[in-house]
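Missing here: one protein chain of the complex. Every other protein chain is in place.
Naming follows writing order (A, B and C), and every chain is counted from residue 1.
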Amino acid sequence: MHFKITSKTIAVSELANTLQHERAGACATFEGWVRNHNEGQAVASLEYEAYAELAETEGNRILDEAREKFDLLAAEAVHRVGHLQIGDMAVWVGVASAHRGPAFDACRFIIDELKARVPIWKKEHYVAGESTWINCATKGEFSTDDAGPSS
Amino acid sequence: MHFKITSKTIAVSELANTLQHERAGACATFEGWVRNHNEGQAVASLEYEAYAELAETEGNRILDEAREKFDLLAAEAVHRVGHLQIGDMAVWVGVASAHRGPAFDACRFIIDELKARVPIWKKEHYVAGESTWINCATKGEFSTDDAGPSS
Amino acid sequence: MKTLTVKYFAILREQRGDAEEQLRTESVDAQSLYEELQAQHGFTLPVDRLRAAVNGEFRPWPAPVNDGDEVVFIPPVAGG
Partner (left out) sequence: MKTLTVKYFAILREQRGDAEEQLRTESVDAQSLYEELQAQHGFTLPVDRLRAAVNGEFRPWPAPVNDGDEVVFIPPVAGG
């Protein structure tokens, strides 16, 4: 069970291989992709930045919590950093379990917690030319929603 | 949006490519794998058989229902038939959406409905030498659980 | 008398010893046809554990059949 920060393209098939287990009947995965819009604005690209050391510590803590809460056989997750384009994969979470209930529940728990707790930040670059660090506005309305805006 | 029956190895990366959409921020997938045990018995292999024509009709109906219930951008699913070994992938479901909530919910809805409604049958071959068609016992206890035993 | 095609899958295919047959019958629906065939071939599943499909679509019991129809009895499914 590992959570990693990477600056490279996420290698899904290699990660998926690490989930294989002869007792596993179910595998649930989640991928977060850079999409071309957010809250009504056309997005051109996204910049992700992480405090990698603490992000990996906290991400591994989340995987440990998932293993305690759910009946899991394997769990892996990776978050990419750097300048990503529309369609690029920013995050991958994969979970294997004997049955599908815990696989889905754990996969969702992990991505929810990663988004809420792990020190990774996202700067949106808009087609209109501006850019902004998500959740870091200090005037008017800002989102305190743990879910974050991307997915 | 397609549901297909195949007798070949499920080609995950090709399927995943069909989900790409520039408005998609979330992709949830489910894989059902042949596991080495079921209800306490050691399983050697699984045989899957389908009434392919009706299975594809009913599977596509399920994908249509998912599209009506959830805010989806793409959904694909494939079920394999034939004699499968431990670790082989029997079913794959993939869904893309702007946000992760509908992606997870739709993915789970689709696999739940596929298992409950689509005319596919599974014969378990046990290490001990016997074999049985799952859910088709007529004496003593039998499962009427829609969830089925595999995942 | 009508001529029907019957396809068998899974446990029914094994118990019938064949995947498909053409037969002539007086049965007016799939339910009475199954009972006729069950007596003949010793199918273990009772009709209330099956569903019927006629010409590639699920049909509620008793599922009327006409000359030339294709009938399939659907044992409890177990995909996934």
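Just so it is clear, contacts are C-beta pairs under 8 Å (C-beta built on N, C-alpha and C of every residue); 3 or more make two chains touch, one makes a residue touch a chain.
Keep in mind the model is a prediction, meaning the values are calculated, not measured.
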Not-displayed chain touches, in the whole complex, chains A
Which residue from A:37, A:67 or A:123 sits in contact with the chain not drawn here?
-> A:123
Contact footprint on chain A, counting only the chain that is left out | 32, 48-51, 53-55, 57-58, 79, 90-91, 111, 114-123, 133-136, 138, 144, 148-151
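The working rule: only the chains that are shown with their structure count from here on.
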Mind having a look at which chain is the central one, using mean CA positions?
-> B
Compute the distance, rounded to whole Å, between the mean C-alpha positions of chain A and chain C.
-> 49
Please set out, as single numbers or ranges, the residues of chain C touching at least two other chains.
-> 80
Where chain B touches two or more other chains simultaneously, the residues are 32, 111, 150-151
